[in-house]
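Here the complex is missing one protein chain, while the rest keep their positions.
For chain A:
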Amino acid sequence: MTAVLEKPTQLTPEKPPRQWKGPAVFVAVAIIALVVMPLLLEPFRLGLLAKYLCYAIVALGIGLAWGQGGMLTLGQGVFFGLGGYAMGMFLKLNDAGGDLPDFMVWSGVEQLPALWAPFGNPVFALAMVVVVPLVVAVLLGTLVFRQRVRGAYFAILTQALAAAMVILLVGQQGLTGGTNGLTNFFDFFGNDVAAESTQRGLYLTVAIVLGVLYLAAWQLVRSRFGRLLLAVRDGEDRVRFLGYNPATVKTITFAISAVMAGIAGALFVPVVGIISPALLGVVPSLELVVAVAVGGRFALAGAVLGAVVMGYAKTYFSEELPDAWLYLQGALFILVMTLAPKGIVGVAAALRGRLRKEASA
């Protein structure tokens, strides 16, 4: 009896200890990414890392929409492509310097299409990188979520959109460069795009953009909106009964993830030097979702980690064992989904939990 009096049952949960681990890890990763990697890696490898970080930005969006919001979007390639083509069109016009871009000459186009004309302006082009994915996502999200089309239906629709987008781009040869897409860029805002210094600068830009977007997404998840998003994921109807409109919450989140993909696409173009339908169809879109699943979909860090790990794995195995890569990827996939649905982050957390238990025992 006295024992109970001495230590009363705590009704309010203890104030969580000041979180320092998360920020510490973030700062450490930032230092490695911004200082160590550029010193350590040769230019070619640094370029590859920049490419993976572009994908990581898309993955961050997927982590937000799918991991936090429960919307499995299989069409992020579409938004990636919209951002990429906006940037590619600007670079093409910039290189052409008043003439027609090279591929248009080859496909017999005689006059610059009206769609292209405004993209000669860098401010307009950069604005479109954000605006076009935003508009498409808001439109699709509103139409779909308002009618309570969700879950697998939404996944199928986004996948169909990715398929349609590829066919559209391939078919409009004179407008989009067809299967080859937009490539052969020379000048990037006054710098030679292939130069080592430009590529280094681009790498740093991608890393910083990823960091900023990560922090923004993290804040979003911690906010009231983030709580609401989780609630929508776990019980959409209940949230509606409480008086919120789940469609709005989902549309906003979907739009944010689309904008992230658009920005990633725009950064990808100068880094890799090409944007083509093969980079944004059904398969690349799915591959990124897989990367998020492998990294751990319920944590934003897992999404980023997954994109980088899978990017490296793909490059490594395509170089070393090109024939085995598809088998490995498929097998990895099956294993992750069956054994570790929470991905690398989930496995790490479980291991840490086990270690702690053993230490305290």
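Note that in this section a residue touches a chain if its C-beta (ideal position, glycine included) is under 8 Å from a C-beta of that chain, and two chains touch if they have at least 3 such contacts; residues count from 1.
Keep this in mind: contacts and distances are computed from a predicted model.
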Omitted chain (choose from "NADH-quinone oxidoreductase subunit K", "Response regulator", "Branched-chain amino acid ABC transporter permease" or "Cell division transport system ATP-binding protein") - UniProt protein name: "Branched-chain amino acid ABC transporter permease"
Identified contact with the non-displayed chain, of A:Val25, A:Leu40, A:Ala127 or A:Ala160: A:Ala160
Residue, one of A:Leu39, A:Val123, A:Ala152 or A:Ala359, that touches the chain absent here: A:Ala152
Chain not shown: contacting residue from A:Val144, A:Leu182 or A:Ala299: A:Val144
Full-complex contact with the absent chain, from A:Met37, A:Cys54 or A:Val282: A:Val282
In chain A, positions touching the absent partner: 72, 140, 143-144, 147-149, 151-153, 155-157, 159-161, 163-164, 167-172, 236-237, 282, 286, 289-290, 293, 323, 326-327, 329-334, 337-338, 341
